[in-house]
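The block that comes next holds subunit A.
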Amino acid sequence: MAAFADILKQFFYAPDEDIGELFKLPAQAGQMTVFQPEESAAEYLAFVLEQESYAVPIAQIREIVRAVPLTEIPRSPKNLLGVIKIRGEILPVYDVKVKLKLRERAPIVVGLEGEAEELPGSARILIVRDLEGDIGILVDRVLEVIRLRPSEIEPLAPGIGGGDYLLGLGHLGKDLFIVLDVHKALS
Partner candidate 1 sequence: MTSSPKGLSDFVAEATEILDALNRDLSILDQRRGEPLDPGLVNGIFRSSHSLKGLAAMFGEQRIAQLAHHTEDLLDRLRLGRLDLTDPVVDALLESFDAFQVVLRETERQEHSPDATQRAQAVCRKLAQFSETAAAPPRDDALDRLDLDASVRGVLTEYEEHRLLENLREGLAIWKVRAVFDLANFDQGLGRLNSKLKSMGEILSTLPSADPGDGTGIAFDIIFGSRTAAEKLKSALAGISASLHPLLLSPEREAAAPGGAATLAVAPLPSRARPGSSVSPPRPAVESRLATRKDPPAEAESSERLLTQTVRVDIGRLDSLMDAVGELLLIKANVARLADQASQSGKPAFGKLWGRELHRESRLLERKLDDLQKGILEVRMVPLGQVFDKLARTVRRIARESGKEVDFVMHGGEVEVDKLIVEALSDPLMHLVRNAVDHGVEGPEERRLLGKKPRGQVSVRATQRGNQVVIEVSDDGRGLDEDRIREVAVRTGIVAAEHAAELSERELQNLIFLPGFSTASRVSEVSGRGVGLDVVKTNVSRLSGLIDTQSERNQGASFTITLPETLAIVRALVVSVSGRVYAVPLNAVSEITSIAESDVKTVEKREVIGLRGKTIPLARLARVFQLPEKARMRHFMLVVGLAHRRLGIAVDELLGQQDVVVKPLGGRLRHTVGVAGATDLGDRKPVLVLDPGAIIEEVVNPERRPELV
Partner candidate 2 sequence: MPFKILIVEDSRASRELIVSTVESVSGVEAFTTSTGFDALKLLSRQRFDLIITDINMPGINGLELINFVKKSPAYRETPLFVITTEGREQDRAKGLALGAAEYLIKPFEAQQLEGLLMRYLNIA
């Protein structure tokens, strides 16, 4: 039914916010990759949380959307900020700052006048692939795609903190990127 599919696509397709040529997803973005040291450089998406720079393997990122208004879920876990709708799909959006000890409490991003916190204009939601259903992570600013070789990632020394969600420190020139395991940062 090729004609039918075309008609549907022509009618319904409406791309989300165009955030420009921020990056190109790699050819087989189908698999979820667990962080595995390899000899060649891997691509990561770099973003900012509270002035710190973080990096997540790009294969885990499905897309990036603007921080549109969220719908709050009553009595949900504190790190669940709310849900958004993307092309008909309802996705939960989480805060990771509390787990990463960047804040005491998760921001209230939805509510009555005065209740909600204003998000920076650069705020974005990263849509991350997950077996239980894709999820969103709220970040302050998205930087760019960087390449890091395993030799450029320094394992964390005890005392720097981390738990199992921090996978190492990436060095690129003078910049420092904290490599994050997104799924662990959600629990």
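Annotations for the structure displayed:
By our rule, a residue touches a chain if its C-beta (ideal position, glycine included) is under 8 Å from a C-beta of that chain, and two chains touch if they have at least 3 such contacts; residues count from 1.
For anyone wondering why these and not others, all candidates are chains of the complex that A comes from, given by their letters.
Keep in mind the model is a prediction, meaning the values are calculated, not measured.
Of 1 or 2, just one candidate touches subunit A in this complex, namely 1. Taken in their complex, subunit A has these residues touching candidate 1: 1, 4, 7-8, 10-11, 68-78, 80, 83-85, 88, 90, 92, 110-113, 115, 130, 132-135.
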